[in-house]
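One protein chain omitted, others in place.
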Amino acid sequence: MRIDLEARAQRSTLREILAPVGAMIVAIIIGGIVVSLMGISPIAAGNVYFIEPLSQSYSLQAIAVKATPLVLIAVGLTFCYRANLWNIGAEGQFIAGGALGGWLGLLTNGGAMQDTLGGWWILPAMLIMGALGGVLYGLIPALLRIKLNVSEILTSLMLVYVAQLGLDWLVRGPWKDPAGHNLPVSVNFDPEATLPILFDGGSLHLGVLLAPIVVIIAAIVFSKTLFGFQVRLVGSSPRAARFGGFNDSTIAIAAFAISGGLAGLAGVIEVSGKIGQLIPSISPGYGFSAIIVAFLGRLHPVGALIAGLVLALTFVGGEDAQIALHLPGDMTLAFQGVLLICVLAADVLARYRLKFSMGAAA
Amino acid sequence: MNFDPQQIQDILVIVITAATPLLIAAIGEVVAERAGVLNLGLEGMMIVGAATGFAGAYLANSTLVGVLCGILAGCAMAAIFAFLTLGLATNQVAAGLAMTIFGRGVANLIGAGFVGLKRQAAPHLYIPGLSDLPLIGKLIFGQDYFVYFAVLLTAAASYWLTRTRSGLTLRAVGENHTSGHSLGVPVRAIRLMAVLFGGGCAGLAGSYLSLAYTPFWSPDMTAGRGWIALALVVFASWRPWRALGGALLFGGVAVLALAFQGLGVPIPAQLLNSLPYLTTIAVLVFLSVRDRRGAIAPASLGVAFIPDR
Partner (left out) sequence: MRGITKRFGAFTANDDVTLGLSPGEIHALLGENGAGKSTLVKMLYGLLAPTEGEILWNGEPIKLANPNAARALGIGMVFQHFSLFDNLTVAENIALVMPKAERLEDVPAKIDQISRAYGMGLEPNRPVWSLSAGERQRIEIARALLQDPKVLILDEPTSVLTPQEAEKLFETLDRLKAEGRALLYISHHLEEVKRLCERATILRRGKVMGTCDPQIETARSMAALMVGTQIAEVRAAGKHSLGKDRLVVANLNAPSPTLHGVALKNVSLSVRGGEVFGIAGVAGNGQSELFASLSGETLANEAGAILIDGKPVGTLDISERRALDAGFVPEERNGHAAAPDFTLSDNIVLTGHGSDGLTQAGFINGAKALEKSQKVIAAFDVRTGSPDPLARTLSGGNLQKFVVGREILREPALLIINQPTWGVDALAAATIRQALLDLCARGAALLIISQDLDELFEISDRIAVIHTGTLSEALPARSTTREAIGLLMAGMGEGDSHAH
């Protein structure tokens, strides 16, 4: 049996938008089948996963809070992936940013460094430090790739493990709260170092507003600027990019800087908004889930926003399902993997028609 | 430090056991990459092999059944990967990542019911007399069967790739799939076989982890070994025997961590645990510096192939 791909004559924007939707539907159906094999009603599961979280304020806020890091990281990944630079280490850059930004929160804890100017500067500085931490950490695989042609896939990924272990050591060692009963956590951040909550009693913090702003800026840069043009070009036709006079080293550094910076920003937002202190594990795999978000969003900043909300929904729904239906938490992760597979397949089907035939495979 | 031969032997044994899963996975990946397919889903396939392997072995109370389950699970994952990259000509990097993410989720799901359970470790070879020799007895004659199989696998792969007609055809496909297709070579069928083989090896390597290396399953137990195996393939210049050498190197690094901890050297545990990852980066950098113009990768590696008909 052979499968043949026949290019479709017309590019249809409608088809390209429907493709991820179709992928989502297929993934949900597969999920439903698996869930019913586990003895749980797929309708009930679907309800808990997707419908209920949308109907309650607290879960809507939780979705927004969870979507923020996903969207920020995914927008950054979009720039990298479009330039054919496979940054898999966003998780590590997230941690590096959270650590560096959080460090400032620790340094200024208890009123330190606030004599001259007061405390208003701490939070903006933390955000900047967080982004900076991500940029620096992301530049390591970038420079290795540019100067030595080392695979950025492997280096960025190895650095994830290093970052995780590094933070673990810091929080259990020098940064441990001395008054914390020997728990591996840092001191709680002061209010000056915490992102303020927008609505009383809710969980929406200021960081949530940053995501749509970043998306808009990124979308404009992506489609309308020469830099965005270069990023899109270098991934699709590197020889043409060089012919156009664009320097792929510069583009690579910029792309990794943007990606690392946004991941680091997401990290410090998570640390100072949601968690409020430093703990050994500040990410439930956002850096990896963001990869799915980027692809689900078809590698476009606006798509990343929508896809981020969708995936955040599955995270929140997954947590609810764990409690309500005793569905294992790993179900969400597996579902996201299936979703990515379906998205990749749908992407091809949007551009090609499949033809099956019997006979020798080629 | 006094050089107790028993201690030295124990250290060397650990080196070998740490190297074995890396070697098995790397050999599978060498074959796949020689055919031109970059399989970044190795980590996902490995961990699915680990979970399925333990589950199968526990339920059937047989290591062999567990091993077969692990291999089949790896092949099943590879089949999905092959459908995406060979059938649909998806970007190989993206598809590989998808398999890794999917694999982690599925593996943890499968293994969930087996966390905390233990079973007997995989059997070791025992030849009376030979296996009791000091220093080398356990090392050469007392390993578990996976180790011997890994060495046989290396030898077989090396011979097959360089001296057989079918191995030549596979290499040709990896060098230039367009030429291969023009000559009537079934490019995608060969790549499919190569990918399935790679997946099976990954599954086998994973089941080694949960059946022999440690006789239990724990979530995320591969800890990035699949990725290290990928680096190993580059380090080995796509040649099986060199992969053996590289795997021993990484095994040595793992021992270093344990040795330091055992000797009570005051280096933080996290730093020691990060040694394999830092070593991988160092090795990749060293390779790039040494081969300034790029290692001799199979020329069609990672390039999707869409035949017209």
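By letter and in written order, the chains are A and B; residue numbering begins at 1 in each of them.
Here, a residue touches a chain if its C-beta (ideal position, glycine included) is under 8 Å from a C-beta of that chain, and two chains touch if they have at least 3 such contacts.
Note that the coordinates shown come from a computational prediction; the quantities given were computed from them, not determined experimentally.
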Where the complex has a chain not shown, which of B:I8, B:A60, B:L183 or B:L258 is the residue touching it?
B:L183
Given A:G110, A:P124, A:G201 or A:G245, the one touching the chain that is not displayed:
A:G245
Hidden-chain contact residue, picked from the options B:L12, B:A157 or B:A172
B:A172
Residues on chain A facing the left-out chain by the touch rule are 6-7, 9, 11, 224-227, 229, 232-233, 236-237, 239-245, 247, 359-360, 362
I need the residue numbers on chain B that touch the omitted chain, in ascending order.
163-165, 168-169, 171-172, 175-176, 178-185, 293-294, 296, 299, 308-309
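Heads up, the rule we're going with is that only the chains that are shown with their structure count from here on.
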Distance in whole angstrom between the CA centres of chain A and chain B is 29
In the complex, go through chain A and note every residue touching chain B.
2-5, 86, 88, 144, 148-151, 153-155, 157-159, 161-162, 165-166, 168-169, 173, 288, 291-292, 295, 328, 330-338, 340-341, 344-345, 347-349, 352, 354, 360-362
Going by the contact rule at the top, pick out the chain B residues touching chain A in the complex.
40, 44, 80, 84, 87-91, 93-95, 97-99, 101-106, 108-109, 112, 181, 186-189, 192, 219, 223-224, 227, 230-231, 234, 268-271, 273-274, 277-278, 280-281, 284-285, 287-289, 294, 306-307, 309
